Each structure stands twice: as structure tokens, then as C-alpha cells.
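A single protein chain has been omitted from the complex, and every remaining protein chain is retained in its original position.
Letters A, B and C mark the chains in the order given here, with residues in each chain numbered from 1 onward.
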Amino acid sequence: MTRTLADWRESAYRVIFEADTPAGKRFDVVLLWSILISVALVMLDSVASIHARYGAWLYRAEWVLTALFSAEYLARLVSAPRPWRYARSFFGVVDLLAIVPTYLSLFFAGSQMLLVIRALRMLRVFRVLKLGRYVREAAVLQQALRASRPKILVFLYTVLTLVMLIGTLMYVIEGPERGFTSIPTSIYWAIVTLTTVGYGDISPVTPAGRLLASMAMILGYGIIAVPTGIVTVEMARARDSASVSTRTCHDCTREGHDLDATYCKFCGAGLPPLEPF
Amino acid sequence: MTRTLADWRESAYRVIFEADTPAGKRFDVVLLWSILISVALVMLDSVASIHARYGAWLYRAEWVLTALFSAEYLARLVSAPRPWRYARSFFGVVDLLAIVPTYLSLFFAGSQMLLVIRALRMLRVFRVLKLGRYVREAAVLQQALRASRPKILVFLYTVLTLVMLIGTLMYVIEGPERGFTSIPTSIYWAIVTLTTVGYGDISPVTPAGRLLASMAMILGYGIIAVPTGIVTVEMARARDSASVSTRTCHDCTREGHDLDATYCKFCGAGLPPLEPF
Amino acid sequence: MTRTLADWRESAYRVIFEADTPAGKRFDVVLLWSILISVALVMLDSVASIHARYGAWLYRAEWVLTALFSAEYLARLVSAPRPWRYARSFFGVVDLLAIVPTYLSLFFAGSQMLLVIRALRMLRVFRVLKLGRYVREAAVLQQALRASRPKILVFLYTVLTLVMLIGTLMYVIEGPERGFTSIPTSIYWAIVTLTTVGYGDISPVTPAGRLLASMAMILGYGIIAVPTGIVTVEMARARDSASVSTRTCHDCTREGHDLDATYCKFCGAGLPPLEPF
Partner (left out) sequence: MTRTLADWRESAYRVIFEADTPAGKRFDVVLLWSILISVALVMLDSVASIHARYGAWLYRAEWVLTALFSAEYLARLVSAPRPWRYARSFFGVVDLLAIVPTYLSLFFAGSQMLLVIRALRMLRVFRVLKLGRYVREAAVLQQALRASRPKILVFLYTVLTLVMLIGTLMYVIEGPERGFTSIPTSIYWAIVTLTTVGYGDISPVTPAGRLLASMAMILGYGIIAVPTGIVTVEMARARDSASVSTRTCHDCTREGHDLDATYCKFCGAGLPPLEPF
């Protein structure tokens, strides 16, 4: 009895959480499509004209999908070996947040907007694709970004200080009557400028202001180069370490062999086989 | 008889498809110029004032060019060793698409716009230039981009998710009355912002919206660094392998040895010394 | 007596200037928070609506904070071993500039805007965090930027010349009636365009102007790549030297040896084997 129950949970787990059995894969594909559809519905519903005509249908469709997702969430809770740990995991939280807004919308109108959080569930796609390749690439990216974080932080901190000073200076120069209504607004302008976004909703008019702006832009020129440099360097590192540095020749003990190397390029001795990733 | 026909096809092929005989080169140069002219005509025709005055002339000129291109297309079909394979090749399809719109324009007005697709035919220019140099550079670029694809895809996927969340959040914060008329529109705004294009046709007004926008921009700052890093790293790789691949092992005749390699990494045989660049 | 005074100064110094004693750390944390608050107050005060309602309170709060900072400044002067040197140091000047504006505001209205300079004091945060890590990263960044300076200067000089020529050309083409009111204004436009900021407050209208603008943009495309390239290369260098500089020659005790070095490049003595990272 418990035996079969354990079996049932076991198999349910394989279907719901994993994607390497045909059933599991089918389950995940259906899931992804329904997520995609639900997100699309939320977006369409936000378009006034569409809402006016199909609002009622979209509303029902949303409840149906929410019901399905709720059922799925419960199934996950039940079949998970450690339900509580799943509930606190990243995907556990996302899965919950993906259904709550609909219920909330009963009390707070408009809160169903938050359903777009379902987009995050789409991240499961990588597990379905089961392209170890993509996972590894993603890992390289992550490693590079993690390695760059401290530098990026120092950089961001400097940029923020810079932006505050430029913004205030601009506020003093141009003044409220020319759109720079307050220091925070001017800082917003400074960010828009330094990041080279340049909406143009606020832009300097006085010669002095334009001179300062020009300096800020040319500064932003050099500044935008910094994060790129940081990430590029770290990425090159991550890539190299990912590709080569792991293999050593047992004879001359030198490293730096390519992935497709069978013999040491320094002493010609045979290399140890490449361990699978 | 068939003999001479074969000869004729043979020589026609050399003239039309290849560019290493004087005749063939002349043919391609004439072709490129007429393509250039035809594309220019389509563009000029789209300018109202020009269309009003020279519309009739342009119309005739277009038919003449189309006739020429049609003849050329038939000639290609006839002279090609495997007509059907040519017809399905990239250039074969482009060549066809480059003449169809004119005939379509008899039934659907305005469809001659699509003639701009002729621009694609210009890509033949590289074959005419016959600058192996350019071809090789293009190859390096392609290799680098192909190698970066998986990373770029992972990156794009993350950006899209990000853009959806930021866009929706902005829609909730700023609301329709401030230009963020719907979630898709807000997502469009988020893309315009993250890519640092910043049209300014839609821009945040409320302090909260501007705060979020500032965060998005500073985020975009770091984000724009990622593809650059990816491509740069891959390009460095492609370049190195391109500069290296000139060495061949005399035993297994395989290439791709590093500059500091003394022994073939595939068969372990000694490599020929590196010729000075 | 003097003895105890010396002691007092000694301990005061440790509390005020250093951050490795509990007291010192507490002091700095309190300081940072009050700086943060004071900067925030200045910003809020610049918002018309807030100024109208809470202006009086903000005014008082500012005076309180200024009094505190003044006391702190004096304490620093007194406890510093060489008061005069501190006064002329970067932070010494910033600390002074951080209190002066308030007093000035008694004579010149609005000068309290300059209090935002207090933001610079926030840079002390890195000393408090005492994250040698961050300091080191900052050092790498600085080294890279310092190394890139000459190239960057050459680059900037070229860009400025370019911008002057493009701007003037545009002024000649578009003329004052289309927003390009003067050469300086056109140069401002050229900078806005080349840096890809693109406010759109001034933009070409005539075909000729748009053609020139398009060329300028595509040029800016390549141009923006240059500083990035410079910084990236220098950063890679700085990073490598940072990772390498750990090896010291036991004979001449000099550092900066490459990873593949077996002998000291300065004195030719054998190097200690590279410790694994």
C-alpha cells in the first residue's frame, strides 16, 4: 500500500520534475506552451481594444489556466520528496507567485498584471531542451559575470557619485524652468545621458548646459567602455579555464592543451582522456 | 551537335557563374551596376516629389531592367549544370525574388517595393572582387558569430524575460494615460531603453517610473557589455585559429596546432618548425 | 599630562581616521549614514512640492548636520598627526567643501545645492567595508585606465577635431532655420550623435543633412569601438600582471614575471616554480 504510494510519488516526481522520460518531456512541453499562452493572454488583455471585445473570454481563459497551474503546484508539493524545500526553492516561489495574482485580483483589481511573472517559469525551457550545451554556456556566462561583480560594483558606485554631481551641477546651470525641475530629475537626466539612452524628454538649452552635457557624453563614451572591458576579460578567462586549463600532460606536466588534443604539444606524450563535462 | 551545345553551356557557365575569365568578370561588373541602378530607382521612386515628376520614366526603366534580369535568370537556369539545384540555392531564390515583384505589381500595386530585395544580389560583389582576403575575413567573422550563437541565445532569452518584467512593471507604474498604453507597448519601451536607443516617443514621467527607468538603463549598461564580450572572445579565438591553422602535421596532415606546439596534438609526431610570419 | 594628551590624540585618531577598531568602525558607519541622509535631504529640498511643505524642517536638519560635520572636521584637524597635510589631502578638502556651502547659503541663496559634494565623502565607504578585495579591484581598474590614458587622449583629440568638422559641415548644410542655430550648437549636435546619445532636440531634416548624419552615425559605430578596445586590452594586461605579479625572484627580489617564465628576466637566476592557483 505505502509501497505503491511511494511508487506513485516516485513516478509522479519523474514526470513532473524531470524531463528525461517521454512522459516527463511531454508534461514539460505542454506546461511551457500553457505558460506561453497565459503570458500572451495577460499582455493582450492589457490592450484596451482587445480587452473591450474579448475581455470576458480572456477572463475565463485566465481562470482555467490558473486552475491548471494551481493543480500543478499542488501536484509538485505532493510528489516532491521534500515539499518544504521545493516550496522555498526559486522555482517553487515562482510557481506560487504565478497563481496568486489571479486570486488576488478578486480583491484588488488589476493585480492580475503581475501574472507576467509567469514569464520566469519559462526559464524551465532550458531544462526541457536538455541542451547540456546551453547549460554549459550559461554557466560560462554566469561565472564571468560573478567574477566581474566586484569590479562592476566599484564601477557602479563611481558612476552613481558622478551622476549625482553632474545632475546637481546641471540643475544649478539650467534650472527648473528648463525641465530640470529638481535634483532627482537632473540625476535622472544625467543617467539617461551617461548611458547614451538620450530620450530627449529633458535636454540642455543654455550654452553652458550644452557644454557640460557634451563633456558628460564624451565622458560616458569612455565610461561605457569599462563594463565592456571588465566582462570581456572575465569572459575570456571563464572561456579559457572552461576549455583548456583542466588538462595536464603526465610526462612534462605542462597545461594549456586544446579540447581536441590527444598528444601533448610540448613533449609528444599521450594525454589523459578528456573528462566529460 | 550535342557536343557544341555542351561546349556552349560550358562557356556560358564560365561567363555567367564564374568571374575569373575576363568575360565573366565583365559580365558580373555589368550585372552589379545594373542591380545598383535598379535598387536606386526603386528608392527614388518612393520619394513622392520624384515619383510625381519622373514616375513614368522610372516605371519604364524598371520594366527594362526586369526584362534583363529575367533573361539573365533563364540563362542561369539553362547554363547551370544542375538547374534545379541552382534554383533552390540561396542566390537562385534571391535571383527569382528579384524579378517576381515587378510582375506582381501588375496585380498588386506597391508590391514593387519588394524589389529592394535586389540589394541581396549585391552580395555577389565579394565574388567579383575575388579578394580572397575579404572572403577569409568574412569567414573569420562568420566563425566567430557561429561560435557565439549558443551564448547569444541564452543571453537573448534572459534579456527578453527581463524586458517583459520591466515593461509590465512600468505599465503598472506609469499607466496608459502617460503613453504606456499597454503591456506590449511598455515592453517596446523597455527594449528601446535597454538597447540604449531611447527614441523618447514614450518616456517615464512619475518619480517611481523614472527611478525604475534609471535602474533599467544602468542595468542595460552592464547588459550591453555581454554580447560585446562574447563576440570579442570568440573573435579572438577565430582569429588565432585562423592565424594558426596554417601549420599542418606531415604525418596525419591535420591542422589547427597552436603557435607553441612542438608535437602534433593528434598523432604525436614532431611538427615542422613554425615558419616566420 | 602631555603624555595623556598624546594618548588622547592617538586614540581619537584611531577612532576617527581608521576603521579597524570596533569604535572606529562604529564611528565611520554613523558618519556614512549621516552623509547619506544629508545628501538625501539636499535632493528632496530641491523638489518644489517637498520644499514648500517641509522646507523649514529640512533647513533645520541641514544646520544640525552641518554642525555635526563641522565638529567632525575640527576633530580631524586636532587629532591628525599632521593637521596641515590632512587639510590639503583629497578627503581633507572634500570634508571642508562639505560644510562651507551651508555657511555660504547665509549670504548667497541656493548655494546649499553644492552640498551634494558631500556625495564624494561617501567614497570613504570602501575604507569602512575594508574589503581589500574591492580596493584591489579598484586598483586594477585604475591601473588599466591610467595605462589607457595616452591612447584615450589621442582618441579624444581626433574625435574633437572630427566633431568640429562634422558640426560645421552640418551647420552649412542645414542652416540656422532648422535648429542648427550656430556652429557651437551644431558641434553639440555632432557630439550627441557620435556618442549615440541622440536626444533628438536637434535633428537633420534635409536629405543632404540626413545623409551626412547617417555617415556620422555609422562612423560613430566604429569610433565607439575604439575606447572599448583600448580599455579592454589594458584591463586584460592589468589583470594578467595582477595575477602574475605574485612571483618574486629570490635573487633580485623583483616581480612581474610571466606565467611561462623559468628564469628571472632581470637577473637571469632560476625562478621558483609557479605555485598552483
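The rule is simple: a contact is a pair of C-beta atoms (placed from the backbone, for glycine too) under 8 Å apart; a residue touches a chain by one contact, two chains touch by 3 or more.
Note that this is a predicted model, so its numbers are computed, not measured.
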Given B:V154, B:L212 or B:I230, the one touching the chain that is not displayed: B:I230
Absent-chain contact - pick from B:A80, B:V192 or B:C264: B:V192
Contact partner of the left-out chain, one of B:G24, B:G92, B:P150 or B:G200: B:G200
Residue, one of B:L65, B:A80, B:V159 or B:I173, that touches the chain absent here: B:V159
Residues from chain C at the interface with the omitted partner, ascending: 150-151, 153-155, 157, 161, 164-165, 168, 171-172, 176, 181-184, 187, 193, 196-200, 203, 207, 210-211, 213-214, 217-218, 220-222, 224-226, 228-230, 232-233, 236-237, 256-258, 260-270
Touch list for chain B against the chain that is not drawn: 39, 42-43, 46-48, 110, 113-114, 116-117, 119-120, 122-123, 125-126, 131, 133-134, 137-138, 140-141, 144-145, 152, 156, 159, 184-185, 187-188, 191-192, 195-201, 224, 227-228, 230-232, 234-236, 239
In chain A, positions touching the absent partner: 196-200, 228, 232
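Here is the rule we go by: only the chains that are shown with their structure count from here on.
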Chain A-chain B separation of Cα centroids, rounded to whole Å: 28
Inter-chain centre distance, chain B versus chain C - centres from mean C-alpha coordinates, in Å: 41
Residue numbers of chain A (touch at least two other chains): 184, 187, 196-200, 224, 228, 230, 232, 236
